[in-house]
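With one protein chain held back, the other chains of the complex are shown just where they sit.
Moving on to chain A:
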Amino acid sequence: MGRLLSRIICVSRSRASRSRFVSPNGYSPFRDPGHVSRVSGSGFLRAPWFLGGAKSFSSETDRRESIEYDVVIVGAGPAGLSAAIRLKHLCRERDFDLSVCVVEKGPQVGAHVLSGNVFEPRALNELLPDWRNEEAPVDVPVSSDKFWYLTKDRAFALPCPFDNRGNYVISLSQLTRWMGVKAEELGVEIYPGFAAGEVLYDSNDNVVGIGTNDMGISKDGSKKETFQHGVELKGKLTLLAEGCRGSLSEKIISKYNLRGKVQAQHQTYALGIKEVWEIDENKHEPGAVLHTLGWPLDHKTYGGSFLYHMKDRQVSIGLVIALNYQNPYLNPYEEFQKFKQHPAIKSLLEGGTVIQYGARTLNEGGFQSIPYPVFPGGALVGCSAGFLNVPKIKGTHTAMKSGMLAAEAAFSVLSEGSSIEVYWDFLRQSWIWEELKKARNYRPAFEYGLLPGLAISGLEHYLFKGRLPFTLKHGKPDHEATNEAKLHTPIEYPRADGILSFDVAMSLHRSNTNHEHDQPAHLRLRDPTIPELVNLTVYAGPESRYCPARVYEYVPDAKGELKLQINAQNCLHCKACDIKDPKQNIEWTVPEGGGGPGYSVM
């Protein structure tokens, strides 16, 4: 018989005074130096706790309910769900039950999942070997693989560097939803609509779980009629599976110096902007895969496009731009709209309709940027750590595998008392490591420009295959790479034609994005004066250009001076601003759960 560990629902009664009071359940609210405030993340402009904050919720946080699980997972994406499923499989195999809870900020599982996606089923084969007989939405095998270099009017076919035989064109949002169903069948508890706003620590600075955001707080920080406290989800182990640039994950990485521990480099990123179109039957080839380089991007800007044919006449099309671009006038969204006007692309889309739109950042740091993924009380899985294989442009299979390995480590911790640090060993002994190590020198080679990058990549691909004895380094962090505006001229982008190209408002409508409007803005400025003083004057307000949701706008105030306006309700949760803001002044925090985009076929 398995040993069933029951959940205890209790009310924690820590008195949140500003003294070093340690609450009965063992943790002290104000010890953490990393600004992980005990008062939940939603509420008011960030102010140090000792100044009292704009509104005082301190006295209220002590009445949150506390619910205990063996494992708490933040994020119901491919990595988080793989971990949950693997855990439950191990429980069944070894007859030792564990309670697993997954919280997800999106309104349903898959709502915040966006990816190309040409899927390598390697991890899925290990996790759920019978997936073919269980109606997994992985049913369009890759039928062709093309690679073009584009100029403004022409397309030149290049030898295809990818090998996608055995892979499938999928909608990752759909696959994630299917995985969610599988996880629930195994007894995993999944709670969409709940945002993990803070990490919970004990008096020894170990992570003991997460706290969900309070809900029903109005724009000025006061409680609305519908106010509800968040809850504390305590886990013997906490796995953070928030995807690229996870808000809690970044805090944990910085707090425990997880990159320093293994001399990892900083993470580098790209922004992907994507649409799903329904095109003419006679233009549709299920499984066709196309990647392009070159136009509309210049030789200093790393990036390219993708066009994948799914089923039901649907195609995924998108443009990915590395966020270390230098020109502050670059507008990734407009570049994507421009891209669709290329004659070779236009002909495919004409006569079709757009079904959905979205955007998300992705990791490009690869092997060099992998942090030590273990912290006291938990681990990082998936893109929160960063296992995307950049030359393959695939991160789903490694994210899933990392979730599975974390589950195996977690199981041994909870059933045999080993240390969670075995996760690091499992990672380094797995195919993730071997694969990412082999792929490590492609992306950094592009620091020297497009042509040298292509040349070195060619050598790597055909000759060296990762066996060179050195590892190339990344350039500056993305936010430092932006040049001052005076070194560049503004780019004139063509107006949207409403047929192939669209304005942001129209695209946003197609992302099904929505947030409860009467809530504090979840995009926080560490210093409220910097946007007008620095961003605008030195860099011409780049956030008003790279944000794919038009969240940031400089509008004239009553005196005619330009002021930053934050339209937080539009946010697609892509995290580009958190990454690219030159002074790292913008902090993306998680808004009230259930908001954000509503992707279903992305």
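The criterion applied here is as follows: a residue touches a chain if its C-beta (ideal position, glycine included) is under 8 Å from a C-beta of that chain, and two chains touch if they have at least 3 such contacts; residues count from 1.
Everything that follows uses one rule, which is that contacts and distances are computed from a predicted model.
Undergrad: Write down which listed name, "Electron transfer flavoprotein subunit beta", "aspartate transaminase", "CP12 domain-containing protein" or "Glycosylphosphatidylinositol anchor attachment 1 protein", is the UniProt protein name of the chain that is not shown.
TA: "Electron transfer flavoprotein subunit beta"
Undergrad: Pick from A:T226, A:S347 or A:Q565: which residue touches the chain that isn't shown?
TA: Going through A:T226, A:S347 or A:Q565 one by one, A:T226 is the residue touching the chain not shown.
Undergrad: Quick one: say which of A:F119, A:Y168 or A:F194 touches the chain that got left out.
TA: A:F194
Undergrad: Among A:R63, A:H509 or A:R526, choose the residue that contacts the chain missing from this document, as touch is defined above.
TA: Checking the options A:R63, A:H509 or A:R526, the one contacting the hidden chain is A:H509.
Undergrad: Would you indicate which residue among A:V71, A:L98 or A:A111 is in contact with the undisplayed chain?
TA: A:A111
Undergrad: Check each of A:Q174, A:N389 or A:S402 against the chain that is not shown and name the one that touches it.
TA: A:Q174
Undergrad: In the full complex, which bits of chain A touch the chain not displayed? Write them out.
TA: 9, 65, 67, 107-108, 111, 174, 177, 189, 191, 194, 212, 215-216, 224-226, 228-229, 231, 233, 278, 313, 353, 355, 509-510, 512-514, 598, 600-601
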